[in-house]
Every structure is written in structure tokens, then in C-alpha cells.
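Only a single protein chain was left out; the remaining protein chains are all shown in position.
Read from first to last, the chains carry the letters A and B; within each, the first residue is number 1.
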Amino acid sequence: MMITFRLNDADVSARVSAPTSLLDVLRDDLGAFGTKSVCEQGECGSCSVVLDGEVVCSCLVMAADAEGSDITTVEGISADGLHPVQAAMHAAGAVQCGFCTPGIVVTAAALFDTNPHPSKDEIKEALAGNICRCTGYGAIVRAFEDLASG
Amino acid sequence: MTTTIGSRVSEMAGRVGDSPTRPDGIEKLRGEFVYAQDLHADRMLWGATVRSPHPHARVVSIDISPALAIGGVHAVLTADDVPGRATFGLEQPDQPVLAGGEVRYWGEPVAVVAAEDHDTARRAAAAIVVEYEVLDPLVDPEEADRLDEVFRRMTIRRGDPDAAGSVVVEGYYEVGMQDQAPLGTEAGLAVPDGHGGVDLYATSQFVHVDQEQVVASLGLDSGQVRSHPAGVGGAFGAREDVNLHIHLCLLALHTGRPVKMVYHRSESFTGHVHRHPARLWYRHHADDEGRLVRVEARVLIDGGAYASTTAAVLANACYFAVGPYRCDSVAVDGAGTRTNNPPCGAMRGFGAVQVCFAHEAQMDRLAAALDMDPIDLRRRNALVGGDSMPTTGQTIETPLPTIEVIDSLLAMPMPGPDIPDDHHHLPGGSGLTTEAGDVVRGVGYALGIKNLGFSEGFDDFAQARVRLTAEGAIVETAAIEVGQGLVTVLAQIARSALGVSQAHVRHVDTSQIDSAGSTSASRQTQVSGGATLEAATRLRDAVLARYGGDRLDDEGVWKGANLVAPMDEVAAAGLSETATFRHPPTTPPDENGQGGVHADFAVAGHRAVVDVDPELGLVRVVRLDTAQDVGKALNPESVRGQIEGGIMQGVGLAIMEELILDNGVIRNPNFTDYLLPTILDAPDVEALLIEQDGSWGPFGAKGVGEPPTISSTAAVAAAIRVATGRPITRVPVRPQDIVGV
Partner (left out) sequence: MEFHHPTTLDEALDALDVGAVPLAGGTDLMVEVNFGHARPDHVVGLRRVEELRSWDGSTIGAGVTWRRIEDLGPKALAEAARTVGSPQIRNAGTLGGNVATASPAGDGLPFLAAVDAMIDLRSSSGARSVPWSDFFVGVKRTAIEPGELIVSVTLPDELPERQAFGKVGVRNAMVIATVCCVVTRSDDGTTRVALGSVAPTTVRARAAEQMISEVGTPTESDLAEFARLVSEEVSPITDHRSTAGYRRHASGVLARRLLERCLT
């Protein structure tokens, strides 16, 4: 079956023949490699996208269920140059291997959209579903504390 | 001289000592960086692997016909299809490319398929019928030791075997099996070149050694296989061994098409080696004043089914079994066993992690027996530059600021004594299990020591080439960037050595440059950095000589106040220099484990502040501060990143990360049940960098990647002991261990 949805402000279509995840369709069919596949069970947040206004794990969305939906990935967040969360992470040295980075960008962008000055605890609660294995989270927290104080 | 890191990253000069932003940072932030998982080629097929469901079995038959009958399947390969050497391995080639008559661990590859798409490949793999005769697995490392099923035994004997102390403490300790769990799983693409050769782009830590093993198993000439550095999403030791590399090349050459493979997460848990679980028996002797008189240890690590790097990990564990302390009478016996458990190999810390947990517990026990402050005991016995290693007798030639580490830790401010009253800061978090009145706080200290670089006479070198072009300086290397920031620091070294502001790293493949060695053993900054410094320095000298100048910068070559050659002209000359850097030679141990076995050392200390709910056995690590011997911090912000990341892995091993084995089968090969620390589990960290001149690394740099993982686990365990009075003799600590049920 063909599915159609809005991806980063453009209409896209894909053919799905199985209960494939949105994550697999983004990567394998639509060439949107920014969203990462890491755990396949919603335990790491690396596949985070915005679906109809909410941050969700795209590995847990059945692609066919995204019919008619509005989806934003890391590519969409970067569309007009660097988003403030990306600039903040870059300046703070919060990127090492970078595999968790797109998921964190999507999640943090959604946080700052609704709460421009989150506290340290609010930053951590918002990112509780995003695992990073390289940084120990220190630089990530500093990046967003800096952004929150600006 | 010590440095405390400031919080701002410099974007200005980008030279050694600055903290420029990383050159691949923007790409990674925008999701544009190409990882091995993202590679694509025209007419690409997808590969999948059939794996043994048994830890030990005879392979009776393999029926591949159901897979071949599926439309879109292009190849199904088994052991008979391996044209060259049937086995591979980092230390010994003992691991079958594809299992022949016998499978020896749960998840061992038996066959591989290539098909039109990912889904078809997985279905084809599932359709293959393998008949097994199930055999009893050997899973107890002590039984394996008794049966002499070992990859290596180590014997270390130094000093008077009859030395005895007036105070003796003994202990038995266990360390569970940790996994590196990099977020990027194993992935790669192999592209046949149409002339019988192949180009491989795969997750790796050492492309040259991958290439050698592919060449051997494919029965090709070396020039026919090129292994290219690819984007890697973390490694921590999991990428040193070959896993899908030979499979991909086999499938590509067999089908004549590019073949891609990406391991899914549970497969990844069987697809790479793990940290060796360990059992450790110790006896420490001291005199009445607390001087160590003798240390005896028995170290048993389980290497699982195949050799991987067990021999080297065992050696390391034995060499660092005493820790950073002076002791003139030492006896260590070690064994790395062969069992039907999953193969174990390199993980950040490489044997030193396991013994550090034990030797630091022993030092605390000794302090208690002596009625002495545990820090004073450590200070009294601290191993410093110029001393002899307690185990190998090697004189420590570079500075070893153990006393400064201790003093720095003690001087770090402690958090206020009040336990906060809000669940964000209590054990149990949003689970609301615990209130401030249920909490006891404990503070624990630990010290650790690690070697830097490869040891025991291994010819450890790296090659780098530096070119001067219109785009600035280019550093060519096969050294693998796994996230640690090598691409940043090599460019900094080039800028500092040449005097130009533009420099970047270009990754080249095995046919274009000689080996850079492994991205492991905390060695790349020192060894590839050393090669880069040497090449860049020679290049500068060559440029100055060519144009008769005395200074080089962005504008070109100057002689006095005259610009004798503008940069365009210099760049057009296409000059380059290639350097191969070797660290000071090491020697293999003698039959008693004695000798100049290591190239360099680094010491670090950790102080953990933990809040424990003793009734429920829940732990929150509030702070984990550290002082680390870094030689010279070439990029302080990157060093801080390595320290914070390593500390988090140390905390993980202390309280939550363990692969649970049940008769050789991994019960929790997924992220629901193999628990990685989240942002809510991260302690606050202050990192003090201790800089002292004297190391052979570029500008005096020492490697920094591993020390953060070595004593952080032990510090958390020590803090839990202080808070609860429980002995805590195994890590990870589980709630039931604290409660005592």
C-alpha cells in the first residue's frame, strides 16, 4: 500500500508491504538518514521525531499509521541553518560519536519551543529518554543550561 | 601545574591547548554525517546472518535450499564457501569465519545470506534449517581452569616470596560481564571492484588489521582488499575484532554486487566481544605502619569461546593487580579461560578495571585492619615516577603524579551535607520510593593505574602524512575516529607545528597509507599524534628550507620581514611528509612477568558521593569527581568529554550494567534489560587535569580515554560500603546485595 504524509514541510510517499516502522521507511525508502536506529524498542530515543506535534520514537510508529500525519526529523529542524539547540551543543562540545545527537536535537528543540528557560531538572527530565554512551551527559546539560540562561 | 576546565569552548586559534569545536560537529548535529549504517551503493544487496541458538553443539547438517527458494535471494554461504583461511582472530586465528562442525557460543555465525532487501535477507536467514546435536556447554570458568581450558596463564613473581606482614587481609571479589554497548551497531558495505578484489567500509577500530584478516580468509593478495575508515557510532573496544567484515566481502565477491549489513541490537550483543567477567582472590600484607609488604593475587577471567584479546587482557589485569602502590614482594597467578560463554575481549580499561575494583577494596580493608585513614594508607604507599612497578619491576620513566592526584581529590569541595527533599535528587527518582530520611550518604575514594599504548614487545606504531594545500594543512591517516575527538586534536597538532590556521584530517584507506594501529589502549593521541607532529614538523622544515625562509604562516614563507613565497605558491608545490612514530620500545615479560613491558602509564583518582536507601538497596551517585594525570591536555574540553563519558561507564558497571548469562545464553541482549545510565543517572563531575612534562607523547600528552573507567567503579563501591557497612564484594552491586536478602 502507498502511504503519504508530510515530512519536513514536504509531501512524501512510500510503499509499505509489511508492518514496517516509520523509522525504517524514513531511512530505507525516503533517504532520511539523520534519524538513527539503535535499539528498536523505544529505550534510547535515537530515533526521535516529531509526529503531529509530539516527540515520539519513530521505531515504535507503524509507518502505515503515519498516513496523513505531519512529521519533522532532524533534517527539518536544521532546514534554516543551525537551530539554537544545535549551536549550543556544538559550542559546548556535546557531540562525540554523534549517534545520539539527532535524537537529542529533536527532543531538545521541542523542549525549548514550549519552555525557553527550562531549569536543569526540567532539561534532564525532558531528555530522560535519550541515551548517550560517549559524553556522560555533562556537556549536553551544560549546552542546554547555557541556552536556557540566554 | 594543574588545570581546571573552564566551561567555554574556544573557536579561535584551534591549536594545541585550545578547545576548538570539532570539525564533524555540525554534520553530526544536522544528521548529515555518514555512518557505516548510512552507506549506500547502486545495486546493493542486503546481508543477514544465521546464528547458533545453542552455546555448544555439533552442526549435523545445514539445509540452505529453503532460503534459496525465496525470491530475491542471491547467495547463501556456509563454512565450505570460505576460500582462504577458515579462521580469524586478533591474537590467534582460532575463530571460524562460519562455524563448520561445531558451534561454541550462543550466537556464533553459521551461515550468511545476501538478498535484494533487508526484509528478504532476514526471512531467508530464518528459513535456513540447521540440525544441531546439542552438547553440554562448559560455562564455569573455575571448572575450565581445572580442565586446563585456558587461552593463557600468567605468573608474576617479584621479590622475596617469604615476605610477610604483621597485618594480613584477604578478600574474594567478582566483576560481572559489562558490554560496550556503543549506540551504533556493527555495520558495513563491501563493494567488489570487478577484478576479483573488494573495498570494505565497515565499523572498526583498526582497519589495517581488519584488512589482513579479510585477505587471509578470502585467499587474496593484499593489494586486492582495501579497508576504508567509515563513520563509527562509538566503540569502547567492541570494534577491535572482526565480526561482519569477512562475511560482507565473501558475499560481495560471491554475488558480484555491493553488499550491506547492519546488525540489529540484540544481534549486536552477540556480534561483538564483551568485558571479561572476573573472579579475584587477594591477600594483602602490611607492616604496623601501613607499608605494603606483600600482595598475592589470583586472577581468573573468562574469555569465552574464542581467544580474541584474552591473553593481553589477562596480562594487563595481572600487571595492574596491585594498583598504583609500591610493593616489593608480589605474586600474581592469572588464567584466561576458554568456555562456551560468549567471547570476551577489549573493553575500555582492558583488565585494569577488574583488578582495580579488587585492589581498592583490599586497600580499604587493610586501612580498617590498621585503624588507619584509607587515604593516608594510599599516600604512604603511592607509586610515583622513578619507582619500580610492583608487578613487573619496570622503572616508571615518565612522571606519575599519584600524590598530586590524591591531594587534588581531597581538596575538591564536598557537596553540602543536606540530603535534598525532592525526588529528582533522591534514590529511586520519579519512582517516589524514597524520602530524605531514608537516605544515608557515603563518600568513597579509589585510585587506578593504566598503561598507555600496546605492550609486551608489540611493535606499536602509527603512520601519518601531512600535506600543505590551498585548503590548508591536510593530515592523512587510517586512524579511526570513534567519537573521541582524534580528528580535532590531529588538526590542532598540525596547526601548532606548521603555524597555519587551516588544518583538517582526511581519512584514507589501507592502500594509501600504512597502519595507524588500533584506536584503543588510549594510544591514538600519543602515537598518531606523534606521527602527525613529526610529519608536520618535517614538512615545515622542508618548506622553510625550500624557500630559504625562517617562518611559515597563513600568508606563506617569510624571511625576516619579507614574504619570500606566498601561500599559493607553496601550496601549488604539493609538498608532503610522511612519518611513522613508534613509542619507546617495550619487551615481553620473562617467565616471572618481569621486564620493561609497558610504554607509558597514567594514574587517576576518583571520589564518589553516593546517597543510598539501605532498606531498598537503591543508589544515587550524586557526585563523581576526579583528578587525572594527562601529561598535557591538547584539547581540554575533549579531555573533559572523555572523562565524563568514562566515568558514566564506570558508574554503569558499579550499579546497573551486566549481561546475565544462563548456561551460556545471554538473557538480556536488549536495551530494556541491559541498563545503560540515563541523563537522570549522571552524577555531577568535576575533573581536575594534572599536567606534568615528561611523557613522550606530542607536547607531553598522555592518553586519557581509559583512566576514567578504571577507578570510578571502585570509588562508587567504596562509597556504598561507607554508607551501608556492607562489604560489597561484587560489581555491579544489586539492591539485594545492599539489603542482604
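The rule is simple: a contact is a pair of C-beta atoms (placed from the backbone, for glycine too) under 8 Å apart; a residue touches a chain by one contact, two chains touch by 3 or more.
It should be emphasised that the depicted structure is a prediction, and the values quoted were computed from it without experimental measurement.
Shown chains touched by the hidden one, complex as a whole: A, B. From the options B:Arg22, B:Arg441, B:His583 or B:Arg620, the residue with contact to the unseen chain in the full assembly is B:Arg620.
Check B:Val16, B:Leu675, B:Ala715 or B:Ile728 against the missing chain and you find that the one touching it is B:Leu675. Only one residue from A:Gly34, A:Gly76, A:Pro102 or A:Gly129 touches the chain missing from this view: A:Gly129. Of the residues in subunit A, those that touch the hidden partner chain are 1, 16-19, 21, 40-43, 45, 48, 54-57, 59-62, 64-65, 67-68, 107, 125-126, 128-130. Think of the hidden chain as still there; on subunit B it touches residues 122, 126, 264, 266, 428-435, 438, 615-618, 620, 655-656, 660, 662, 667-668, 672-673, 675, 677-681, 734-736, 739, 741.
As a convention for this text, only the chains that are shown with their structure count from here on.
Subunit A and subunit B have CA centres that are 28 Å apart. Listed in rising order, the residues of subunit B touching subunit A in the complex are 7-9, 11, 19, 21-22, 24-35, 37-38, 117-119, 181-185, 232-234, 236, 262, 264-265, 424, 482-485, 637-638, 640-641, 643-649, 670-672, 676, 678-680, 682, 685.
Subunit A contributes residues 18, 20, 24, 27-28, 33-41, 43-44, 46, 73-75, 78, 82, 86, 89-93, 95-102, 105, 121, 124-125, 127-142, 146 to its touches with subunit B in the complex.
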